[in-house]
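With one protein chain withheld, the remaining protein chains of the complex are depicted in position.
Chain IDs A, B and C follow the sequence of writing; residue 1 opens each chain.
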Amino acid sequence: MIQLYNICKSYSKDGTALEDVNLKIPKGDFVYITGPSGAGKSTLLKLLYVAERPTRGQILINGQNVTRMSVAKIPFLRRQLGIVFQDFKLINSRTIFENVAFPLEVRGRKRFEVGKKVYQVLKNVGLEHKLTKFPLQLSGGEQQRVAIARALVMEPLVLLADEPTGNLDLEVTLEIMDLFKGANARGTTVLLATHDREMMRRFPRRQICLENGRLTEDWIP
Amino acid sequence: MIQLYNICKSYSKDGTALEDVNLKIPKGDFVYITGPSGAGKSTLLKLLYVAERPTRGQILINGQNVTRMSVAKIPFLRRQLGIVFQDFKLINSRTIFENVAFPLEVRGRKRFEVGKKVYQVLKNVGLEHKLTKFPLQLSGGEQQRVAIARALVMEPLVLLADEPTGNLDLEVTLEIMDLFKGANARGTTVLLATHDREMMRRFPRRQICLENGRLTEDWIP
Amino acid sequence: MFGKLIYLIRRALRNMFQSPVLCIATVGTVTVSLCILTFFAIIVLNVQSMTRHWSQEVQVVAYLDEVPSAAQISALVQSAEALPEVVEVVYVTRQQAFAGFRDRLGDDALLLDGLDDDFLPASLRLTLHEEFRNRLGVEQVVGELKKTGGYSDFRYGQDWLDRFESLLNLLRIAGAVLGGFLLFAALFIVANTIKLTVYARREELEVMSLVGGTSMFIKSPFLIEGAVQGVVGGCLAISLSYLLFTAFLAGGLETLFLASGVAEIVFLPFFYQLLVLAAGILIGILGSLISLRKFVRI
Partner (left out) sequence: MFGKLIYLIRRALRNMFQSPVLCIATVGTVTVSLCILTFFAIIVLNVQSMTRHWSQEVQVVAYLDEVPSAAQISALVQSAEALPEVVEVVYVTRQQAFAGFRDRLGDDALLLDGLDDDFLPASLRLTLHEEFRNRLGVEQVVGELKKTGGYSDFRYGQDWLDRFESLLNLLRIAGAVLGGFLLFAALFIVANTIKLTVYARREELEVMSLVGGTSMFIKSPFLIEGAVQGVVGGCLAISLSYLLFTAFLAGGLETLFLASGVAEIVFLPFFYQLLVLAAGILIGILGSLISLRKFVRI
């Protein structure tokens, strides 16, 4: 499903964010990416959704070589992914409903279907009563849940979640994890960058540990 | 030091973020504010740094009635506070150094003093090598640490930290907690909104629990 | 297809209502820029009609050898009228010529007191088609007339004609230079404004592309927005300049104009109003395209 060969990424000359990372993630896997702050977790995910290009190495997603993908094709790759960004990246001038509906609209879904799906997924994250609010009118945790809802609204092929529970309390975290596990059970490959040891303790899954841009541990329970 | 009397805050007619909160925090105290997502933790802090005004009730900080403070006086109140915002609120067009130096510049400190202090506090949070980078060139956890450094650079009278460790791993969290405890030991009153049970377990302090805008628990170890 | 267009238009309108600051700024800038263009066009058009008015004085006066018979006159008039350049031919008798001269002298007319009223020759006055009211056309006519014979002299205000022509050239060049500059300035200013509105929304654009929006999907609402703002700005510009136009004309400007020998002052004709609207749309769409190319690299 996802294959990384000798991936290097350096943003500037003086330091590398990723160094010689090799990784294979089969379809339907559930993987935690851990590591200290600044280790390169987000960078790894950014390479997968082609917000950044690797300095060296090759990435295959679902058989496609992402490294040399033309700019015009990137949107179609991203439509197969569900992404929770570390800084949420909600559109502040749109309501919660519109934010979550956006991936569906991009794919040209019918209005009726959009409304039903958006409501359902917002209900799953416990925000169905905030439909008409704007992102800046929500608490931090609520914004994070909207970002999660937007990633899940499409049943993506791959879910890339970057620190999706950093602003959530334990109860909500457990609910969100249930959603992730549900999506995983329905076939979505899940990559979850996190610091939350409690979560990893409760739901032990494959753990990949990055340290200073190097893959130092690949633990399978 | 900080006194809240019958504080109510509602952003719109259909719901209240805070309802009838009464609270006294003596000088030099260290208080955790906990509660589920959307409980009103950030709102409480916003009232303290007068980003929002309460719908009802009175707030006293250091003897000043903040509720009716004139707009011109607010900056001088804020200069006594160190604030870590939940969404960091760094200035993206300025370097890390400039971001952290800003509270000092506002207070008209000499350039020499500014440089020394900023370097010291950035070193404390482990980012002295990122001085010249811009916020968007940092990882999420690094940005959060910059926000913390900016709050601590002045030895504030009161430290208001909103989820300051949501994007940090355990090791860094412990270092940051050491900084907070150090500031507290030097006389700063600390209010820390968090979901991190591990942190509260390791450093048991007074805990205030909000639920649906109501103060439901005030636990002193 | 049609549903998709409606969807895009809905999104464009939503965008505009969502960020009124940006929308109002753009429409305002388009309005003011087009207003300047409109004023300029009004001035150019009126100066043009003024010069056309003046050019009616470009006439050829052909003096006759001697007093001709009625038959000769009608023959000469007919042959002159047959020339393709000529609109109208008027026969001026000696007495009419004398009266005209007296009028032209004005205050000095008393000088003619002792003189006979037939000492001036009779003549034909030829009015020319507009496109021949220049040195070339005039000399062509004179050449033709010379061939027929029967004329003693021709007069067509040679030096006046030269001046008039160079003034026309001057106005034409100055109009083109200024007009080109103003058009460029309008495009620049509007594109600049739109660039800033796109800049203010660049994060939004980035998010859209990160969530799978194609370049077209993201850009097209902006283009529609640009077109709508262009139309609205164009309409406002026309209305505003009409208001200013009538306000100041009503305020006595018209009498002043007429007193200074200028013909009727007209507002922009309908066709030109359409041109202004078209310019608005074009500027709106072009400005959006240019700015989007800078910030949407998808």
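The rule is short, and it goes like this: contacts are C-beta pairs under 8 Å (C-beta built on N, C-alpha and C of every residue); 3 or more make two chains touch, one makes a residue touch a chain.
None of these values were measured; they are calculated from a predicted model.
**Student:** Missing chain touches which shown chains?
**Tutor:** So, spelled out: the chain left out of view touches B, C.
**Student:** So one chain is hidden, and I want to know which residue out of B:L23, B:I74, B:L131 or B:C209 touches that hidden chain in the complete assembly.
**Tutor:** If we include the chain that is not displayed, B:I74 is the one touching it.
**Student:** Using the definition of touch stated at the top, determine which of B:L23, B:A51 or B:L131 touches the missing chain.
**Tutor:** With B:L23, B:A51 or B:L131 as choices, the missing chain is touched by B:A51.
**Student:** Check each of B:K27, B:R53 or B:K89 against the chain that is not shown and name the one that touches it.
**Tutor:** Reading the full complex, the residue touching the unseen chain is B:K89.
**Student:** Going by the contact rule already stated, which one of C:L5, C:A185, C:M216 or C:V266 would touch the omitted chain in the full complex?
**Tutor:** Spelled out, the listed residue whose C-beta touches the missing chain is C:A185.
**Student:** Of the residues in chain B, which ones touch the absent chain?
**Tutor:** Residues 49, 51, 71-72, 74-76, 78-79, 81, 83, 85, 89-94, 102-103, 105-108, 150 of chain B touch the chain absent from view.
**Student:** Mind listing the chain C residues that contact the chain we can't see here?
**Tutor:** 21-22, 25, 28-29, 32-33, 35-36, 39, 101, 107-108, 111, 119-120, 155, 162-163, 166-167, 169-170, 173-174, 177-178, 181-182, 185, 188-189, 192-193, 195-197, 199-200, 244, 248, 253, 256-257, 259-262
Please note the rule applied: only the chains that are shown with their structure count from here on.
**Student:** Is the chain-to-chain touch network here best called a line, a ring, a star, complete, or other?
**Tutor:** Chain contacts: open path, no cycle.
**Student:** So, comparing C-alpha centroids, which chain is the farthest one from chain A?
**Tutor:** C
**Student:** Indicate, using Cα centroids, the chain positioned nearest the centre of all protein chains shown.
**Tutor:** If we average C-alpha coordinates per chain, A lands closest to the whole-structure average.
**Student:** Between chain A and chain C, what is the separation of their C-alpha centroids in Å?
**Tutor:** 61
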